[in-house]
Each structure stands twice: as C-alpha cells, then as structure tokens.
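Questions regarding the structure given below will be posed in turn.
The complex appears here minus one protein chain, its other protein chains still in place.
Which chain is which? They are A and B, in the order written, and residues in each are numbered from 1.
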Amino acid sequence: MKLIKTFAILIVIVAVFGGAMFALNFYTGPIIEANNAGAANARLDAVMPDGAKAYEDITATLTLPEKFVSPANDKRTAEIVAVHKETKNDFGYVVEVAWTSEDTHGSEPNLVLVGISTDGKIINVNNEGYHDTDAYNIFNKDPKYTSTFIGKDSALADVGTVSGSTHSSESFRSAVSFSFEVLVSNNMITAGVKSDAQILEELIPTVTKGYGKLAEATASGNIVKALKAENETGFAYIVTEGDASFLAIVNATGACAVYNVEGADVTADKAAIVTEAKAHAAANQTNYTQVLTDKLGKLMEGAASITNIEVKTFNTVASAVTFTAENTTYYAFLSRSIGWDSRVMNIYYIIDGNGAIVKTDADQYVFEEHDFKEYGGFLGLPENYREGFVGITGDTFTGNEVIISAATMSSNAIKAATEDIFAAFDSVKGGAQ
Amino acid sequence: MKTNKLSELLKGTPSLLLMLGAGFVMASSSNLQAALGMGAAVLISMLLASLVLTALCKFIPAYAQLPAYLLIITGFVSIIGMLMQAWLPDVANMLGIHLATIAVSAVIYRKGEESAEGNIFPINTALVTGVYLTVIMLVSALIREFIGSASIWGQPIEFMANYKISAIAGAFGGYLVLAIVTAIINKLTSARNTEEKEDK
Partner (left out) sequence: MTFEMILGILLASIFSENIALVESLGAGAVLENHRSTKRSLLLGLGTTVVMLISTAITWALNSYVLKNVAYLQTLVFVFVVLVVVELMYIAAKKLFNCCKYDFVMFTINGAVLGLCVQSAELTFVSAIITAIAVGIGFMLTTTVYAKLKDTLVYQDAIPEAFRGLPISLLTAGIMVLAMLALQFSL
C-alpha cells in the first residue's frame, strides 16, 4: 500500500512537471533547434563572411569531378567530399576537399574547407584534420599561409608554398585549386584566367624532377623571370618572344628544353630562346664537373680521358662525364638529391657501358649526419649498403633495395637519385653522344 | 544575528554540504562562466524547490518525502536546463551532464530533508546554501581559469600564457583548488571560533 501510494505520488509529480516542460518546449524548442543547427554549421561559418547564414548540402545535385592526382607525384591527390550552398544571404559556396601528399600518414586524408563567393573569389580557407608529418606542419611553420589564399580566384596567382614543407603545401595548394573545379564544371562560377607566366610556372614540376623549392634569381633581357633549383641542378626561365611566353629549362650539364603554354616541346623551333637561356645559366650555374672529377679519382683508380657530357634529362643530375679505366669506357654521374630537412646529398655513380652500376658513394648520406640521430634515432648505414647497388641496372632497379625504414625521406631521395642517373644514362646512350 | 549567520555560513553543515556536492562544484569550477551558470542553476532550483516543498510537505507522507522531493527538484532542474539550452547554449554545453546531476546531488537531498523536518527559514537556508556554493565555485573557477587556462571569463591573459599550468584546469585541479579553498574556510572558521570563545 505504502509502495503504491509512493509510486502514485511520483507519477503525479512526473506528470505535472512533464506537462510543464511540454508546454515550455513549444517556446524553447525552436530556439534550441536553431542553436543546434548553428553549432553544426560553425565549421562552415568559419570560411564564410560574418552574418546570419543557412546552408544547403547540394553535393548530390552536382556532377563531381574525378579525383585529382598530381602529375608531379601520384601520392598528391584531391577529392571533392561535399559542397554546401549558403542560402540565406547568397554568400557563395563551401567546398570540402580531402587531400593527401606523399607525407600523409594513416588511412585518413586531410580535409580543407574553401569558402568561395558567387563571383569566384576565395572568402576564406580552413584546414581540419591534418595527417601529414607533424614536424613539417605547414600551418605551424607559417600560420599566415591560409590568408594568402583570401581574395584569389581559381588561378591562385602569387600563392606560393611554405618553405621547408614543399610536399604538403604544394598538395594543399592543389586541393584549394581543385575546389574551384566542381563549381566551374557545374557552371556555378566563372573560372579565373591564369596568366601565361602562371601557366608556364605551373608546368615546371611536370617537366622537371627533384628541383625542390625554386628560388627567384636575377632576370635579364627577354627572360622575365628566372628560377633556380633548390639543389642547384638547373634553372627555369619564363621568356617572352613577341606577345608569346615560353618556359625554358636549362640543367646543370648545359642542356636546354623549351615549352609553350600548351606544354608542347618547341625546343627545335626556338633557337634564340635556347641561346639566351643557356647563356644566363652558364653565367649563374655552379659547375659541378670538378667536384665529380675529384671524386672519380678516389672512386676508381686509373680513370683517364675524362670528358664532360651533356644529358638531356632535367632532374637531380648535376654533372656527367665519360672516362676510361683499364681499356673500358665508363660513365660517371653526380646527383644532388634533396633528403630530410631539405639537405642536399652529393651522390656519385659509376656505370659501365651496359648500364649496370659499378660503384656508388656519397659525400655524406643525410642519415649519417650527427643531428639526424636526434630526429630519427638512426645513425649510420646498414652493412654493405653501397655494395648493394653494384650490378643494378635501370631495368632491374625496383627502388626497394635502397629504402631504409628509419630514414624514408632520405632513402627515397637516394632512390630518386638512382632513377635519375639511369634516366640520364638512357638519354646519353639513346642520343647523339 | 549577523555573526550567527556568518558562523553558520563558514562552518559545520555547509562544509558537509560541500563534500556532498563536491562533484558538480569541481566539474563546473573550471571557468567563471560555467561556475556562474551552475551557481545560478543551483540557487534558483533550490529556492523554487524549497517554496514547493514548504507548501507540499503537509500533503506528502513521510515515507514518500525523499523520492518526491528528488523528483520535484529534478523537474525544476530540467526546466532550468531547457531555458539554459535556449538562451545560454554555451554555458549549457560547458555544464553538460553535471547540470542534470544537481537534481540527485546529496546537497539538495540534505536541504530537502531538513525542510521536511520543518526547520525554520527553509527558504533562507536554501538561499544561504545556494549563495555559499556559488561563491565557492566562483572563487575556485577564478583560480583555476587564471592559472590553468591563462584567461578570465574567456578573455586570454597575455602575460600568463607562458606560465599556465594546464593540470589546474583539469580534473586534478578541481580537487586541489577546492581542498585549498576549504582549508582556508576551516582556518577562518577556527579563528572565528577562537574569537567567539574569547569574547565569551
């Protein structure tokens, strides 16, 4: 009886307060819903102007472009995740792009939100979820980097990369650029017009390999912009001829290639540009022939008839020579490949006439350097590391032979160097020389 | 009269109440906004519940009083929670689940029980207890937010940015700061008791 009376009283109390809250909910319910919607939209608001906003997810109504894969490196990708339209004030669109670089770890990509106005200009950019190497976090290295995108159209003119974090910042830039793709292809905004110089500059990573971050050098004559490779293995020039602009690449061995804005190789037709570019490079390029020759004397006894050769590849090869030893012709290459912490390694290779590596060495591999131990806890080379290269040819080289798990960045640089000298060797053997 | 009320404030029952309500006191004293929000919620819910309990205590049998009082207080806390979510959503998010646990906090139970026994000034004691807890929370929050988060009322304090101790803003800081605050109260209380004895 007592129990029943107790429960009866409790039920009455629940009913009374339940009724009161039910009535109150008519008043507070809509306000709470609006607050919750606001909280969910906070991440979209971050890339939109101030003011009251409402969003509609229009992803399903659009034709999304194919996932972007960078020609410079297939680990650099960008993919459209969602597109939201701001409906209250017609501020524009928020595009969510998932992006990766060669330094992205784990299974989750990075995510960037790009706010784009209806006239095709960036309102703001905000990156959520960063999974690249933490030591090269572009947003820590340069907290103002995202602000360089504000106000730009799809051309992203004058938006550069973050020094010391080239991989991640180039991938991030590509992702932001790709965010325009879905809006342009669905005729929601007009694409920005890139200048010829910008198009040609964006061509550089596709026609060169391993140049690193380019630094601006003094231009002259018809050369309107001169860019020097970080590892000093070449120059890239934007050259004007009349109303047209061209890209001229000169490597450290003196070879030159010229491209037009369509990306076509027009070297044969642009002799004047080739001459001017080569002249500028010869005056400014560091000559590594002596460096290679000096090393050669230590690597192989009796090296004679050392002759400089010009290789027609535009990668990390800084010098190439032929020589004879014991009546056999060999080819020697110096590659300046960029490893951990943007450190350049001088790596030397001697290849026989059949394209097999006879010997290799480096002035100092990055992971032999004292302060690398502080970073990776790894010091020194595995046993017989250098000997492991002997006999490898361009056809048999897989790359796995050179990778060291505790020093992937630098050993990948060695892998790239090895690939580059094989490419250089092929260009020498397959060319006129 | 004033001295008696102050003595009551600083010793005995309110300290016991603080022990019983330590959970939500520590949880909400990590920053000033949350502390003020929680203090206001405790004060208002205690006052309203005290009013209703005083009116209903004659109609509810003794064996049903505790669960009845708990549900009445829960009802008021839920209403306050709804109002906070509507007009103070940031504070409501900061308090989170601890707002709901005011309802079952033993501190409320103790006050409710004393109301049922017909103590004088139940509304007064609800007010005193609510203010007491709010002041404790605010003092703790001030210390924890200043030292633990280098801010006051959400505004960053530049010169403290390099000296902040994040642990103070966390779970451990709640216990530490509350221990120090109650030790100070004990000290003040014992000093006052000594004075009263000497006066007599």
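The criterion applied here is as follows: a contact is a pair of C-beta atoms (placed from the backbone, for glycine too) under 8 Å apart; a residue touches a chain by one contact, two chains touch by 3 or more.
Predicted model only: the values in this text are computed from it and were never measured.
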item: Touching residue (missing chain; options B:Asn31, B:Ser105 or B:Thr129); value: B:Ser105
item: Sole contact to the chain not displayed, among A:Val14, A:Val193, A:Ala215 or A:Val390; value: A:Val14
item: Residues from chain B at the interface with the omitted partner, ascending; value: 15, 18-24, 26-27, 66-67, 70-71, 74-75, 77-78, 81-82, 97-98, 100-101, 103-107, 109, 170-172, 174-176, 178-180, 182-184, 186-187, 190
item: Interface residues of chain A (partner: the chain not displayed); value: 3, 6-7, 10, 14, 17-18, 21-22, 24-25
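Throughout what follows, only the chains that are shown with their structure count from here on.
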item: Cα-centroid distance, chain A relative to chain B, in whole angstrom; value: 56
item: Contacting residues of chain A [partner chain B, same complex]; value: 2, 5-6, 9-10, 13-14, 16-17, 20-21, 24-25, 27-28, 31-32, 35, 39
item: Of all residues in chain B, those that touch chain A in their complex; value: 60-61, 63-64, 67-68, 71-72, 74-76, 78-79, 82-83, 85-87, 89
